[in-house]
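The block underneath contains the structure these notes are about, expressed in structure tokens.
Apart from one protein chain that is not included, each protein chain of the complex appears where it belongs.
Now for chain A:
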């Protein structure tokens, strides 16, 4: 494998890289690009073989990229490599439904025309984002990528971290970033505990082709078993995220494709005409997992390694990209000042920035899921009224749209479409 080693020199001490990122999913490469654009040498360690993430079926998920996330991808040069495969979301409709009856009456809708910033977001398949990130990473002269390898040890000594990989090599760096998901090995080796619980729900994910055009509209049906999201993809296709009880999901997984579609059709309804399965079906158990700390001396966590949330509203990746924007901004600005960017008091700025936002978001989504995932008639009435009230109030509606577009809170510069 071709891994030219970059060497950074500060005083008389040398390191293989300024920053080593463990995790080659979506947040890891995005962070590598943002940091390398700021002049830092980055080593990116990916457990998957090179190119594997782009094969269909590796990860059949689609992402609802918030507008702020799209801007970040634009700022790090990734967006032009994937926008041909992105479907803008122009409208969002939220409906309270009941299994076997199809969607209930329309109760709340968002239209991108109500905010001036443009589409609320874009739908893109995981493989296209992965492909675009791989291409941008390969092109960047300051990033060294090591594929098919996992970090298995880490040792902090003064200002240097030595990271051991399962291919037998070891690498020195100034800052180790764990972008290695909710089971983060980087976090557990650093003694960072996690809090969380299972939702006892599983997401069933697939794509469908449909007769009628989706008109760039995303739908969220709150069903007693859990939410069903129908998200527009390029062409007459939509992505389905059907969150349901673990038992129901297990039963659905055991069905043939035809039997599965017989179950889906009544839930989905007929507003897009006849639907047919397109590609593979995948299941993801849903749980909340929050790291007690996002940083330690010489160490930071981003994305699911810091906070794995319920994927309702597709906020998982969007939250992760906010981490990317915030951490890159803190580190690059610290380096420009000559600060020790891996010192815990510098990294604490990132944690302070992201911790509150993340806690509010996960608590909020937790509440939404609990409120909507049941069949209690009183709660059903309250839900309908709540959605109706939001629908009736333009200011509140705009705030919902801006929240969904990721435009609220203290936005990192990259998410405002600015360079750091």
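The definition used in the following text is that contacts are C-beta pairs under 8 Å (C-beta built on N, C-alpha and C of every residue); 3 or more make two chains touch, one makes a residue touch a chain; residues count from 1.
Just so it is clear, contacts and distances are computed from a predicted model.
Looking at the choices "Ubiquinone biosynthesis O-methyltransferase", "Dipeptide transport ATP-binding protein DppD", "Ger(X)C family spore germination protein" or "Protein kinase domain-containing protein", the name in the UniProt record of the chain not drawn here is "Ubiquinone biosynthesis O-methyltransferase". Only one residue in the set A:39, A:213, A:235 or A:273 touches the chain that does not appear here, and it is A:39. The chain that is not drawn here is touched, among residues A:158, A:191 or A:254, by A:158.
Taking the whole complex into account, chain A touches the unshown chain at residues 8, 10-13, 38-39, 158-160, 334, 336-340, 344-345.
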